[in-house]
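Excluded from the complex is one protein chain; the other protein chains are retained at their positions.
Chain naming follows the written order as A and B, and within any one chain the residues start at number 1.
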């Protein structure tokens, strides 16, 4: 059983965070809210989304799992105006999701959850550095790195408590240096890892520029990016595997 | 003889309504105003436009017919600012149309009207259902249908006096249901027909979202869409042949 009403903005923020990594996903319709975990086909990037029942105008569910085509669901959510409410009702018999937006009724065929890539276990890493910054700063560093390379280096200078977003190209280099004054918070620690820029660009697409993003970082370890949506009632965590540094 | 001055906005609204169906057309320069009738090459969609002399700042004509390349004429009209006036003067000798917009003079070579597809006879159908709705609602139904199918079904539920814009896809379905409260007017009657979405999308491009659109509908009959431009001094009627429903 699943029946919920949610603002179009919240639904879109939630779906966007997952659709940048995968085309299809399982949605767990728990009593206390929605949950999605997914990993990209190359096993490099993961997302863990939870959207609390309180993020909805109304929410009723009893623990089922549905499989959805995300781009299709996003397209339907895109038919809603900014302030519109989206009514979601699962038809258990036909295995279809009815989506209703102000007179418009869309019947979405679901996907067999067993045909969808397994949900990843997201390791509980204890990473030494912890940086909190505005999405806009992360976006600026990613755009700058993208001018010169396919890789991006995230690094903490422990002495100066400064977070560096860097990239080294064939001829040109880029370094966005974020001292404590430009950060919301920093717990410096040994942290220096290289990542594929493509993945970080995709994740960055979903992160609102005014979001507070927590970056957990180590030395040649995965990075965790965490931010909230729906006024704190939705949590999104990305995890991205490092590239081996070759110098 | 033809000599007229018209606002760029009115000229563009008029040309747009025809150019969505055909690239070239005949324009009848009647004493009481302009008239265009055209049918697309597949004989599926027709347009009937009349623009009264009162829609012009000044208008003089004596009944000639000219053939024009619509995309070219639209491109010239596109050089005008929103409030600009467009001066049109036919040079009978050279068979060219002079278009003057605030210092800019464009000389447009006309096309021999005999080389243009014949104007269609638009049948005078008496269709049982008559719905008046905002262009924005029609647009919403067409966009929704386009997510799932190449066809669109227009239907009136006589009991509930509700207008339905529907589409049935391979897996997903769409239904925009417009009860009397969402319509400007409805005269319910037996009405249920299927249409090619491509044609309706093209026609919809020309219909302003704040226009009052009158939809005349029957059972497996053509649909007529009627709206006005130029503050009621211009009338546009589209007619679209139905597709045979296969169920």
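One rule holds in what follows: a contact is a pair of C-beta atoms (placed from the backbone, for glycine too) under 8 Å apart; a residue touches a chain by one contact, two chains touch by 3 or more.
These numbers come from a predicted model, not from an experiment.
Interface note: of A:176, A:194 or A:213, the residue touching the hidden chain in the full complex is A:176. The residue touching the chain not shown here, chosen from B:1, B:104, B:136 or B:190, is B:104. From the options A:9, A:85, A:144 or A:241, the residue with contact to the unseen chain in the full assembly is A:144. Although one chain is not shown, part of chain B still touches it, namely residues 72, 75-76, 79, 103-109. Within the complete assembly, residues 140-141, 143-144, 147, 171-179, 182 of chain A touch the chain that is not shown.
Going forward, only the chains that are shown with their structure count from here on.
Note: centroid distance chain A to chain B, computed from Cα atoms, is 45 Å.
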